[in-house]
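Yeah, one chain of the complex is gone here, protein chain that is, but the others are all in their spots.
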Amino acid sequence: MKPPAAPRFGDIVLASAFRPFFLLVPLAAISAVLPLPVIWTGLVGSGTIGSAAWHAHEQVFGCLAAAMAGFLLTALPSWTGTPAVTGRPLAMLVTVWLAGRLAFWLDGVLPASLVALADLAFLPAVFGSALPALAKAGKRPIDLGLVVAGLLLANFWFHMTRLGALPGTPDVAVVLGLDLLLVAIALALGRILPVALGAALQEAGLRGPVRLSPGRRHFAAATLALFAAADTFAPASPVTGWIALAAACAQLDRIVELHRGAALRRPQVLLFYVAQAFMAAGLAGLGAAALGACFDPVGLRHLLGMGAASLTVVTVMSIVSLRHSGRAFPLPRAVWIGPLLIIAATLLRVAVPEIAPEAMPWLGVALPSALWAAGFLAWLVVFGPWLVTPRLDGKPG
Amino acid sequence: MIPLRTRLAQALDYVWGGWGAAASLLLLVALWEAGHEAYGTLVLPSPRETFAMLWRMTLDGRVWPAVVETGRNALAGFLGGVLVGGLLGALAGLSDMMRRLLAPVSTLMLGIPAIAWVVLSLLWFGGSGLAVVFTVLVTSAPVVFASAAEGVRSLDGALQRMARAFRVPRRVLVWDVYLPHMLSYLFPAVATALALSWKVAVMTELLSGAGGIGDGLATARVQVDTVKAMAWILVVVALLLAVEYLLLEPLRRHVLGWRRELPGAETRDPQGI
Partner (left out) sequence: MSPAVMIAQDSPRRMSAGLAIDAVSHAFGPEPVLSGLSVTLPAAQVGCLIGPSGCGKSTLLAMIGGLLRPDQGRVAHPFARPAFVFQDPCLLPWRDARGNIAFGLNALPMSRTECSARADRLLGTVGLTAEDGEKYPRELSGGMRQRVALARALAIEPDLLLLDEPFSALDVGLRRQMQALVRRLIDARGLTTVLVTHDLAEAVRMADRIVVLSPRPAHVAAQHDIGMPRAARDDGFVQAEVGRLLADPATAEALAVEGLS
């Protein structure tokens, strides 16, 4: 018999879904903002399709969708005890995702229907891979499955509006995608927060049970789902405004459970807390705007996309990378760097159009884009090595 | 004694709980707005119109005096009701004869609809504040009566025997055994009576023209001014909510804190990530 050879790089990275996707998320996040400064500062003329729609789509259905795929395809099997997607099927999934991104970059060169086809393949593939876990009765990730299905439809709608086959605009479709992602986050936090809070309590030397009421979580998710529906069917209506305000309050109501003294200051809790606060602020702002206040809705969408969604995603990615690479809490101190840069980017992107609209191209787009890119790069530097080395405890995954 | 920090944290948690309530109320407002969009201002004015109207009415100095008036009448009737119901209930709990005498009467009073009392008190007292006080009193007293009687009747139980066995002084007996026991019976009834007293007061005012919020509502009805009517309704609702969340619920938590549910009973075991 031959002595066991050192595992190959490909085998390690394809051992679990979170590894390749979390490696790609920072790249996707950076590439989705790359063209923006160029367009906004006017150095080069605008692209062929709406740059805003392109950018939003890449952030939501490119970057965030990849993060969600990595999370779900790692977490769902471990919740339900079903086999995980690894090796060749995982490589296929990653290839499908890459094809979608490539097609989007070549939008305008390739025919629109081909772009649509390439991009639309990914989410159904993720859904199909998650099906064994979702089909397992008794466990409850069904709600997350429904949201993935909703995302899939939103992306489908996005492309159909571009092709002129369905009514609506790409912008509304991509906003629906982001709203649905927020629902997914609200649901997924129910699974992640107990672990994060438990670890934080231990690190802070506090005792007492982790008490997170499902009622609060469901209320937060349900109001968000309602908001997503209202936001799609009656975007500017005051009814939607009130619902947005209600959803904001429900998110705030939820984070009271994180008020646990020193445990709140641990990164795995504080980052979620800040993200939830951003979510509440964004929803409240959108609500106020729909009811007549003059806020810039695009800035508020960025509060939701950057502040709430991305910050949560980066934190989840950190925790999943830690745990599923066989490591134990605490998170390394360097975990703060990426999120702080992203928070700075968010604040600039949201505040500049309100305070100094004329400074928008440089301070509101170029600088936030750079900070954003730096944040994701920092994350990759800190956690990337864990993703390309075998699990510490020798278990598969 | 509970340390101050814990108390502050509990207070913060309580105030924070307001967000949950706000979310639920805002959803109701959304429904209201949808109703407005479907049926128009004449049927259902929009929430923003109503809030604006309420603001204008407040600036005109019409709201606050009405609130004070209604509050005074409701509170007077409520206090009288609690006093009468509590005393008679205690009597009924202490003496079997009194119970035989009073219990059927109380049951009968409980069965008389509030609106019947409004009519009677209008005939007896005319359109004065007294009519309001009386109606509130007779509707809230029977609510308190039954629980006061039950509380006093069950005082002489195992716990009292235990306290006697330990020969604790009378002060402790009253403070640590009788009072909490009575409160656990009386508090829910008193809270119900208080909530009831507002509604009955407004109703009586509306029919009697005796001033206060009900009068404002009546005027709005005569003028077919839905916006104004809605604004007045908002005032009533706001008062009810304030009484419930700023007064009753904190008190309830303080007084009946020992009834708290088992910790973690509502949380499902998370399975981790």
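Which chain is which? They are A and B, in the order written, and residues in each are numbered from 1.
The working rule: contacts are C-beta pairs under 8 Å (C-beta built on N, C-alpha and C of every residue); 3 or more make two chains touch, one makes a residue touch a chain.
This one's a predicted model, so the numbers in the text were calculated from it and none came from an experiment.
Asks: List the neighbours, among the chains on screen, of the chain that has been left out.
Replies: Listed by label, the shown chains it touches are B.
Asks: From the list B:L94, B:V168, B:A218 or B:L240, which touches the chain that is not on show?
Replies: For the chain that is not drawn, the touching residue is B:V168.
Asks: In the whole complex, not just what's shown, which of B:G40, B:G126 or B:P180 touches the removed chain?
Replies: The one listed residue touching the chain not shown is B:P180.
Asks: What chain B residues would touch the chain not displayed?
Replies: Contact residues on chain B toward the absent chain are 158-159, 161-169, 172, 176-177, 180, 184, 258-260, 262-263.
The criterion applied here is as follows: only the chains that are shown with their structure count from here on.
Asks: Touching chain B in the complex: which residues of chain A?
Replies: 75, 78-79, 190-192, 194-195, 209-216, 219, 223, 226, 230, 237-239, 242-243, 245-250, 252-253, 256, 259, 291-292, 319-320, 323
Asks: Residues of chain B touching chain A in their complex?
Replies: Checking each residue of chain B against chain A gives 9, 12-13, 16-17, 19-20, 22-27, 29-30, 33-34, 37, 46-48, 263-264, 266-268, 270-273.
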